[in-house]
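Omission of a single protein chain aside, the complex is shown with its protein chains in their original locations.
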Amino acid sequence: MKRFLKVEDIGDLKKALQDAVEVKQNPYAFQELGKNKTIILVFFNSSLRTRLSTQKAAMNMGMNVMVLDINKDGWKLETEMGVVMDSDKPEHIKEAVPVIGQYCDMIGVRSFATFENKEDDYTEKVINQFIQYSGVPVISLESATRHPLQAFADLITIEEHKSKARPKVVLTWAPHPRALPQAVANSFAEWMKEADVEFVITHPKGYELAEEFTAGVEVEYDQRKAFEGADFIYAKNWSSFKQYGQVISQDKDWTVDEEKMALTNQAKFMHCLPVRRNMIVSDGVIESENSLVVQEAANRVVSAQTVIKRILESL
Amino acid sequence: MKRFLKVEDIGDLKKALQDAVEVKQNPYAFQELGKNKTIILVFFNSSLRTRLSTQKAAMNMGMNVMVLDINKDGWKLETEMGVVMDSDKPEHIKEAVPVIGQYCDMIGVRSFATFENKEDDYTEKVINQFIQYSGVPVISLESATRHPLQAFADLITIEEHKSKARPKVVLTWAPHPRALPQAVANSFAEWMKEADVEFVITHPKGYELAEEFTAGVEVEYDQRKAFEGADFIYAKNWSSFKQYGQVISQDKDWTVDEEKMALTNQAKFMHCLPVRRNMIVSDGVIESENSLVVQEAANRVVSAQTVIKRILESL
Partner (left out) sequence: MKRFLKVEDIGDLKKALQDAVEVKQNPYAFQELGKNKTIILVFFNSSLRTRLSTQKAAMNMGMNVMVLDINKDGWKLETEMGVVMDSDKPEHIKEAVPVIGQYCDMIGVRSFATFENKEDDYTEKVINQFIQYSGVPVISLESATRHPLQAFADLITIEEHKSKARPKVVLTWAPHPRALPQAVANSFAEWMKEADVEFVITHPKGYELAEEFTAGVEVEYDQRKAFEGADFIYAKNWSSFKQYGQVISQDKDWTVDEEKMALTNQAKFMHCLPVRRNMIVSDGVIESENSLVVQEAANRVVSAQTVIKRILESL
């Protein structure tokens, strides 16, 4: 495997899940693969789970890890081509990225959507520059439009907790005080479409995700109806794709609470974290026995290690 | 050992000092214990000695180390219960802490007193949330009211440099331009009460420490009188406990200088660092042969490693 950005990069999901089980059962069994290999984790944005879980995954593999908060530790990067660099950005991504590639065997990159330019975000300008210029395999630690390590961890978590062969999984929008990227929702949709689940998305009108992620998926605008019979409720806020990056609703009627969870088939509650309590989800639901948010986060080590292991095997 | 916050957590001090000697003599002898074990050091506040010495201690034990400056690298944490999270704090400590616990075998936490709320500080609200929610052993890297790794290192240093069985140890307040927590002074008092020393505290009126740390300890308001016959002078500033967090004196007459040190029994000078020269202590005293400030700092590796070793043994 030479990169990990989207569901296609992992290939067959059943095989990926088998690999994940193997990694989870024997996390320290593959350290010969990682010996004297180095991963650099490059952050353009804040990170708690991704930062720690990916470090942990790489250390489990016996690798060396370097973490770079690039705008803070290094130099602000210019990403435009052909500019006269007389602004506050002293380094061009066309130098920085190949140089980083010289110091490691693979790169993990986090670079959120900026909402400045929909096309730049949806063509994945920044992470594609890492792929194009680094010369080494690139792992997305959340790009402008996708968060594949999260979606893979979510899939592992659903597999571990499902009580029927083909569970009903509902992705529900929920309110939030700020404009968030669509990345987690996009990836979750992309992965659930490929997984062996019944998948439904529910959100207020105007919050439709990009067609490339949701083509063929059932969208139900009535949240309560969507919840009926659900085995997993996956909550997430995102800003509008159509009115790009805009918050067009903060309707608290979409908060996931006990009354709505009662409509489901004793569904498990999922969220990628960080989560705004009593906006996205009530205290009662997130603290209930059916909440899987910590288990999902724990599985971030498993998804990252499975991906890193595959890349090491292909070096 | 499942936690390290206060003197009781270390048990018998004589045994602890024996363990420290063993660790100091053979720092790399215990790496099998730490193999494939991970510590995460979480900082809410700045740190030089604690950051480096605890990393060094863990690496000496063969462990993996991750450092997280949580407000800077991760997300600002909400610590109140039951709130609607629509402010600038995107993550709740009730999610963040159990997640961090999933990525490691033990957590070190630094979280200073904020002086916003005396009760929150003195009930150790933040570090207790780490104990309650993390699921793994917690080591204080200085909490709101205590700095036990410092006090343990101080005890080791006194043990190494004492010239009589039961030395006289004086904790003296000294002036400082800002309001500082009482943590170092509290812990030092707590540890000295248990140690085999004659212990005296001296400070201006109004700077009495909390009763739970000083019950039974002699307080002498005349600094010069307190210094008479002292074998160790331990200087530290703290803000008022009674007028909580207030600076009620900046009296330079309390600065430790050569003239006052001459009243002692050729006492060694100690301070936890960082220290304000010519506020807390004169250049002459801190640069004298009797100054132990660097040795104390060096012993921070020993105290941390002794504590980490005990926790590893109990996993």
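As written, the chains take the letters A and B, and residue 1 is the first residue of each chain.
In this section, a contact is a pair of C-beta atoms (placed from the backbone, for glycine too) under 8 Å apart; a residue touches a chain by one contact, two chains touch by 3 or more.
Bear in mind the structure is a predicted one, so any value in this text is a computation, not a measurement.
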Quiz item: Which residue, B:Met1, B:Ala16, B:Ile39 or B:Met59, contacts the hidden chain when the whole complex is considered?
Solution: B:Met59
Self-check item: Touch with the omitted chain, as defined above, among A:Ala16, A:Cys104 or A:Met192
Solution: A:Cys104
Quiz item: Pick from A:Asp73, A:Glu212, A:Asp253 or A:Glu287: which residue touches the chain that isn't shown?
Solution: A:Asp73
Self-check item: Chain not shown, touching residues in subunit B
Solution: 28, 43, 46-49, 51-53, 55-56, 59-60, 69, 177, 273-279, 283, 286-287, 293-294, 297-298, 301
Self-check item: Interface with the undisplayed chain - residues on subunit A
Solution: 36, 38, 40, 64, 66, 68, 70, 73-75, 78, 81-87, 90-92, 94-96, 98-100, 102-104
